[in-house]
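Omission of a single protein chain aside, the complex is shown with its protein chains in their original locations.
So, chain A:
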Amino acid sequence: MTAEAGAVTVRDASTDAPAAASPVVDPYAERAAPRGRFLYALNPLAKLAAPMPVMFALIFTRGVVIPTVLIVATMLLLFVGAKLGARTMVGLLVGTPLAVAVLGLSFGIWVDPARVDGSSAAASVVLLEIGDWRFTLAAYLVGLATALRIAALVLLSLLAGLTTGGPELVRAMVQNLRVPYRIGYTALAALRFVPRFGHELEVIRAAHRVRGTDHGRGPIAWLRRTVGLAIPLLASAIRHAERVALAMDARAFGAHRTRTERTVSRWRARDTVFVVAFWIAAGALYWWVLSAGVDGGFAV
């Protein structure tokens, strides 16, 4: 009951808080959910659970139709359901086809010609010939399908990735999935280390540059350099982690089996509807492609 009241107070306070203009994406900040964008209103677990079986099925999917449909559908979901920055939108719209094209070509070149079905019409279409090495349309299609699958996997993971903050996800895992809070919140605290260590590594690099020991070519020099950077970084990382652990202990972290949750993470009917609808739509897609025999289908 009291937890409810607390949660309400937080919401009220958030409406009049001035939005701090942050130049970089802050993985911790609680963003006020933009109105009318349904993805933010969903439980983070729903956004993970819905695409999960589809992502699993994708690994065993052949052909280009299923991943292409999934890519387009996911993009539509993101554009409608999330409030994306201009840069992200351009990245998605331009970056995805570009990445698919480049990856598709390189996968196509790398693919083992013996594994390409030589009897199909596409196998006789030669796109490029150097000596006795041939790059056939069939090989390109195999590469393209792989690239599309990867792109679809990435986009599906963005459904949760672009619309969920770290604390929100941890809350949902702790409250709805019953993950022990000690694990969830420790992971969240550890996330803070990442930018800190990045900065620290830069300073250590500069320090070694000043000493003139960043020279030398070849794998051995590279290895020595990397170890040289890793030792001071590790030393300071361990010290930092110990200090943070002490500070958390001193604030009663882990003293009780549960902790007060100011914000309640709920699994609502709309979460169930979203997950079920997602599964039905994906199932229908697979059924249509496989039964109509449009292309490839499952690889075993």
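Some points to look at:
Keep this in mind: a residue touches a chain if its C-beta (ideal position, glycine included) is under 8 Å from a C-beta of that chain, and two chains touch if they have at least 3 such contacts; residues count from 1.
In this text, contacts and distances are computed from a predicted model.
UniProt records the chain missing from this view under the protein name "ATP-binding cassette domain-containing protein", selected from "Nitrogen fixation protein NifU", "ABC-2 type transport system permease protein", "Twin-arginine translocation signal domain-containing protein" or "ATP-binding cassette domain-containing protein".
Here the missing chain is touched by one residue of A:59, A:130 or A:250, and it is A:250.
Residue-wise, the contact with the chain that is not shown comes from A:206, picked out of A:127, A:206 or A:221. The chain not displayed touches chain A at residues 2-3, 5-7, 9-10, 14, 17-18, 20, 22, 26-30, 165-167, 185, 188-189, 192, 195-196, 203-204, 206-215, 228, 231-232, 235-236, 240, 243-256, 258-262.
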